[in-house]
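Note that one protein chain is taken out, while the other chains of the complex remain in position.
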Amino acid sequence: MIKRRKFFEAWFKALGLSALALAVGTLVLLFGALLIDGIGRLDWQFLTSFPSRHASQAGILPAVVGSTLVMLVTACVGIPIGVAAAIYLEEYARRTWLTELIEVTVTNLAGVPSIIFGLLALGLFVYMLGLGSSILTAGLTLALLILPVVIVTTREAIRAIPVQIREAAFALGATRWQTVADHVLPYSASGILTGIILALSRAIGETAPIVTVGALTFIAFLPPSPMTDQPPYLSFEWLMSPFTVMPIQMFAWVSRPGEDFAANAAAAGLLLVGMTLAMNGLAIYVRYRMRKRVSW
Amino acid sequence: MALPVDSAYTDSAGRGDWPKPLKAETCELSFYYGTRLVLKRVSVPIAECNITALIGPSGCGKSTFLRCFNRMHDLYPGTRYEGAIVLYPDSRNILDRGVDPIEVRMRLAMVFQKPNPFPKSVYENVAYGLRVRGIRDRRVIDEKVEQALRSAALWEEVKDRLSALGTSLSGGQQQRLCIARALATDPELLLLDEPTSALDPIATASIEELLQDLKRRVTILIVTHNMQQAARISDWTAFMYLGELVEFGPTKRLFTTPAKKQTEDYITGRFG
Partner (left out) sequence: MLLAALVSVATTVTILAVLLFESLGFFEVVSLQDFLTDTLWTPLFDDPHYGILPLLAGTIVTSVVGLLVAIPVGTVSAIYLSEFASPRMREVIKPTLELLGAVPTVVYGYFALLVVTPALQLLWPDIPGFNMLGPGIVIGIMILPLVISLSEDAMRAVPMVLREGSYAMGATHLETAWRVVVPAATSGIVAAYVLGVSRAVGETMVVAIAAGQNPNLTWNPMEPAATITAYIVQVALGDLPHGSIGYRSIFAAGLVLAVMTFAFNILGHVMRKRFREVY
């Protein structure tokens, strides 16, 4: 009797392990497929060339530059707004209908498909505000997209700080802002950092909203340099430049028939997966170290 | 394993107070959480169809001791038993490596400190143990459920709403439901871990009354933080302190003429 029940249990354990193996195996398979198809193309020429009609001469340089610049905009806009919103919700907001509304919209935005953000950007940034299909538009779109992630993870990090810490600070006469700036933020910094890294790693791989705002799929030039040789040595012309990003470049190559372009796509995918995995790995590591160190 | 003959039992009245027949006994039972020793060579006899109470200040290890009986600690990593818990009449050491904890738990039943009915119907709560044991016959289950609910003095209150959620009952009813759940499988030994600590005095009184009634059929081992309760309901009492057994004896004697100074201090309220 017990034996039979134990038999079921052993059987289920095998089932559970194989289900997990399927998930983990897929990751390995995915990486393996990209590696086999793409590693041959991933060389210096590939990294430093412009797209080309000839698969073997094509490269990813404009996409890498484009991704970097878009991420710069996204980070500069998305992170301050997200962190500020989180601090407000956790430390300042009282329970009113307004905070209720904010919370509901944050959870809801987190579940909105990314392509809907693309439509928003197309209607609002591209046409109504007249920003066109520019790096600025793409950066702002992705900033809105990662906002919920930044807010949620920052709030979680802040919430993990025990209330006694705040009380201790208040008891010493600190104001609310001093408490936040001197205690809450520094203690939750690594948690917030984890969230930011995860959010940016998501943004860098986003394709659908960038397609909708009209990124180019074939581009033979770089955006103007942010540095100039004349005072004031900084230029923001690049913000309005047309662009492409890595996932778009990969998408363009996947959609073209022919094995040569598939190899290019795999190489771009390898780069992309490598970057997101590295960022996620970093986030997991930061979180792991933090959990080890924190003692409350 | 050889049964300890003396030393561990420090009853001044000597062997005359030795309970028998025995349902179970622990022999030099030690228990570790990781490297921390929380039970130190505790030996207690459990008399058949009697109520044995474990008392002592919080943190003395009495709940840990109780949970050794149905190998609850096996569920958590880093725990280790030493010594033996012998179950009679088959004189089996249930801590033996070869003994399956599930087999042990099927012979014993346990009622927890906080009522923990499953979020299922009253009926399914009581039937759960039977279903786990593979009983499918609806009539058998019906009968056992009614019997158990009657034994737990809950039948009259719930017979018209057996399909209501167990969690919808009042606190006292929930705890009696948990007792019914434990009784449905005819356990040889009923373990109770401070079963009335979360209840009001009226619910407590009804459960104490119930235990008096139950002991005619089943052996009971109860942990309580309430000395009056131990004095009211138990036949035997073991007083524990800092993981050690200080004194064991018939309840009446232990509460009137304790042999140990520590016991006397505790029962007169000087510490704990």
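Labels for the chains are A and B, by order of writing; each one numbers its residues from 1.
Just so we're on the same page, contacts are C-beta pairs under 8 Å (C-beta built on N, C-alpha and C of every residue); 3 or more make two chains touch, one makes a residue touch a chain.
Note that the structure is predicted; figures quoted are calculated from it, not measured.
Asker: If the hidden chain were put back, which of A:Leu142, A:Ala266 or A:Met290 would touch it?
Answerer: Selected residue, touching the omitted chain: A:Ala266.
Asker: Who touches the missing chain here, A:Thr153, A:Thr179, A:Ser201 or A:Thr244?
Answerer: From the options A:Thr153, A:Thr179, A:Ser201 or A:Thr244, the contact with the absent chain belongs to A:Ser201.
Asker: Just name the one of A:Leu47, A:Ala84, A:Ala168 or A:Ala181 that touches the chain not displayed here.
Answerer: A:Ala84
Asker: Applying the definition given at the start, please give the residues of chain B touching the unseen chain.
Answerer: Listed in rising order, the touching residues are 70, 72, 75, 77, 102-110, 112, 114, 116-120, 128-129, 131-133, 178, 181-182, 185, 191.
Asker: Where does chain A touch the missing chain, residue by residue?
Answerer: Where chain A meets the chain not shown: residues 5-6, 8-9, 12-13, 15-17, 19-20, 22-24, 26-27, 29-30, 33-34, 37, 80-82, 84-85, 87-89, 92-93, 99, 101-102, 105-109, 111-120, 122-124, 127, 144, 147-148, 151, 198, 201-202, 204-208, 211-212, 214, 217, 247, 250-251, 254-255, 262, 265-266, 269, 272-273, 276-277, 279-281, 284.
The rule we apply is simple: only the chains that are shown with their structure count from here on.
Asker: Show me the residue ranges of chain B that touch chain A in the complex, using the header's touch definition.
Answerer: Its residues touching chain A are 100, 102-103, 106, 133-134.
Asker: Where on chain A is chain B touching in the complex?
Answerer: That would be residues 1-2, 5-6 of chain A.
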